[in-house]
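Every protein chain except one is present and positioned as in the full complex.
Take a look at chain A:
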Amino acid sequence: MAKKKTLKQQDFQKKKLKVGKAKAKPSNLTDTSFVARTISLPNQSKINTNNSGTRDSTRTEEEVLKRISLCRHHSAVTRKETLVYFKQIIPKVINSKCITQMLSGCFPLICDEDMHVRIALLELLEEIGEHDENVLKLHSRAFVLFINSGMTHITPSVQRDSGKFLNCAIKYCGDEIVRSAWIKILRGMFGVLGWSLEKKSSKKTVSMGINSASVVNMNSSKAQKARDINLEALLNFVKCGCLEETTENASVNDDNQFIFDKYMLPEFSQPYQHLKLFTKEFISGSTIKGSPVTSTSTLETLSGISFQDYPARRKVLIEHFYEKIMEHLQSLIADGGECGKKANAFKGTLERIRLVDLEA
């Protein structure tokens, strides 16, 4: 007790100054002796502080950058609200730099476990597409990768929702997706629909060609609804990839056109993307160049190749996927209902594609 008291008193005693000795430093002194030109804080996100003026737009951009990390927040509600906020702010920031960072932060949410987050994300992407579809076109590579990741996700609900995102992607940047990831997406959709890609002849094992998740969830209403959407997405995808809109170039048929084309501005964006000059991508063991479709090529070897023109895509579709799709469509048509109608439409489309292919 006494000791405590003396300690307390010490605090209030005035320190005596002594000749020849430096004045005692207070206990709460901040040490400013270090000299450094820069302090690096590697853990903090790079925030560009070029806010020369306090304009409204820069402030909103900063706000967006600050909120990007909230996309990885542990609470689903926060994530969803962040996406909703982004959606509101889209008209202001659609043409600013921060949109790239925003999208790279948002795309991983395609695989989010929470349904509401995915719905919010879909709305956000729709909103972006509404305002400027070129934004989505620019980011189509990442978009496709994440859709693909969603299609192979282990959680069934995430897998089912990937069709919606695919629909959205086809709507705004269909051409790019079809060019760059034709086989990848087709295979992914097969997986989502629970269809097997196995060749009957080469099959040694007695596989049902169907996974247990799809068996268990086959008859739930949610699953059926999702199947409708996914089937529609696949139909859109196939249409977009195989049927060219024959509008103006039907009349042009002279040989010179072919030569001129090389020197004209290309009709679509990023014409040399398939060369993969500036992308970092995993190179799988076989790198096949030249004519993509040969009779001996298997699906595995083809999946890394991009298909730039319609005939090539048609050929691949017919060679590898046509029979299997038809087979599954038959059973769906037999089931009838909403799904049966769509399946019927799909069947018609496929036959048309086949005819076009035969003509060529």
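In the analysis below, contacts are C-beta pairs under 8 Å (C-beta built on N, C-alpha and C of every residue); 3 or more make two chains touch, one makes a residue touch a chain; residues count from 1.
In the analysis below, contacts and distances are computed from a predicted model.
*Asks:* Name the chain not shown, per its UniProt record: "28S ribosomal protein S30, mitochondrial", "LSM complex subunit LSm2", "Protein SDA1" or "Chromosome transmission fidelity protein 18 homolog"?
*Replies:* Answer from the UniProt record of the missing subunit chain: "Protein SDA1".
*Asks:* Which listed residue (A:P108, A:P311 or A:G340) would be found touching the missing chain in the intact complex?
*Replies:* That would be A:P108, which touches the missing chain.
*Asks:* If I consider the whole complex, including the chain that's not displayed, which of A:S149, A:Q224, A:Q308 or A:N344 touches that chain?
*Replies:* Of all options in A:S149, A:Q224, A:Q308 or A:N344, contact with the hidden chain holds for A:S149.
*Asks:* Who touches the missing chain here, A:G129, A:G191 or A:G241?
*Replies:* Checking each option in A:G129, A:G191 or A:G241, the one touching the absent chain turns out to be A:G191.
*Asks:* List every residue of chain A that touches the chain not included in the displayed model.
*Replies:* 42, 45-46, 72, 104-105, 108, 141-142, 145-146, 148-149, 151-156, 187-188, 191, 196, 205-213, 216, 279-285
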